[in-house]
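Note that this is a trimmed complex: some chains were dropped, and none of the rest were shifted.
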Amino acid sequence: METLVSFFNLFISGFQTPTLGFLMGGMFIAAMGSRLTIPDQVYKFIVFVLLMKIGLKGGMEIRNANLAELLLPAIFAVLIGVIIVYLGKFALSRLPGIKPVDAIATAGLFGAVSASTFAAGMLHLDDVGMEYEAWVSALYPFMDIPALVLAIVLGRLATEKKQGSQEVAANKRKAVSIKFIIKDSLQGSALSALILGLLLGLLTKPEPVYEGFYNPLFRGFLSILMIIMGIEAWQRLSELRRVAHWYAVYAAIAPLAHGGIAFGLGAIAHYATGFSPGGVVLLSILAASSSDISGPPTLRAGLPTANPSAFIGSSTSIGTPISIAIGIPLFTELATLVF
Amino acid sequence: MKHKATLISVLTEKVFEQDILDVLEEEGAKGYSIFEGGGNGPLHQHQSQHLSMVDEFRIVKIEVIVLNYELANRIASRLVEECFPEQPGIVSLSEVEIFRAQKF
């Protein structure tokens, strides 16, 4: 009984955290048909500042870190990215009304990582006072890139099997080159900003500008990003309705399943190399999250026949809200209980 | 002095812009203009207009004026065959009159 009450309280107070509240606020005004929009340019700038903040912080602290510790979590991150894509391909492509290439693209987006969900997770850990290794943000590309690369390669193979010779001519133009896809991922705006921040944190002395600008803006900018994500989630919902309903089912289950897998692997790293509980939570959140900025265009360019309504709809409308609303508090609570 | 020329107009998602420009360069088009916007088409039901978070999915219109009708035709055919069997977008041609033919 008491546990139930405490769970209920957790749930209620979760909705009262500004992060989630602002996300739901965004959905609410979109549902009301509001014409309120945050301009794209502001959105891009906000994401840039958030990622720079995360990167700078990571870079500054990596200076004193024992990087050998990063090895196991990094390997697990790659593994998680790969598992998610195969799992998603397997689960989705068996369902009625889903084209193989759409299944693979959707799985790829869920294997990739969301900068906004990650930022929300970090702020949550900071707020509850759970510590984590500074280099956790460096795990981002280790999960993001393998997932996207694998999805594009699998998607291309699936398409080529099916199609004739005319298609092949067009594909020659952009043959499946793993190197090319990796490069393309790294060049995306989100990973670029994160890596730039890491390098600047590592090689320069950005403490004054970090303390005076990037860090103080973090919470406020994240609150606005949440409103944007909420508006976006609602608007994509109407697209999602036009594709097979199984996407919605997948998108609701996947974040927690993926987070759970990552939590398990993270726990192994915890006992093996002392990976911190907070680190395990963030690894789970990386896994639970699905890409919203860099992933979609990379997939679109790599798999033009995949229907973006399916993969973006699943990720933005259902995956992201679930990983923020349920994933973040759930894995944090789990870590408190388990470790 | 006025000359008849052909305007090739390509509508597609920004993410495919570079593919189009590559073909234009290969065929030796001397110039082009690009405008960003939104749109809605029969193939994919995405409403580009509102895809605010993913800038690369906005619609771009690429306009190329070429003097030679044969060249215009060849460019348009290549685009339709190579870029648009699987990607969203449309290509159209129309007649225009231009000045100073040496620029085209």
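When the chains are written out, they are named A and B in that same order, and each has its own residue count from 1.
We take it that a contact is a pair of C-beta atoms (placed from the backbone, for glycine too) under 8 Å apart; a residue touches a chain by one contact, two chains touch by 3 or more.
Computed from a predicted structure; not experimentally measured.
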Whole-complex copy counts in displayed-label notation are A x3, B x3
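Simple rule for what comes next: only the chains that are shown with their structure count from here on.
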Taking each chain's centre as the mean of its CA atoms, chain A sits from chain B at a distance in Å of 34
Within the complex, chain B is touched by chain A residues 37, 40, 43-44, 166-167, 169-170, 173-174, 228, 232, 235, 239, 242, 292-293, 296-297, 300-301, 304-305, 307-309, 312, 316
Per the touch rule, the chain B residues reaching chain A in their complex are 13, 15-16, 19, 22, 44-47, 50, 52-57, 81-83, 85-87
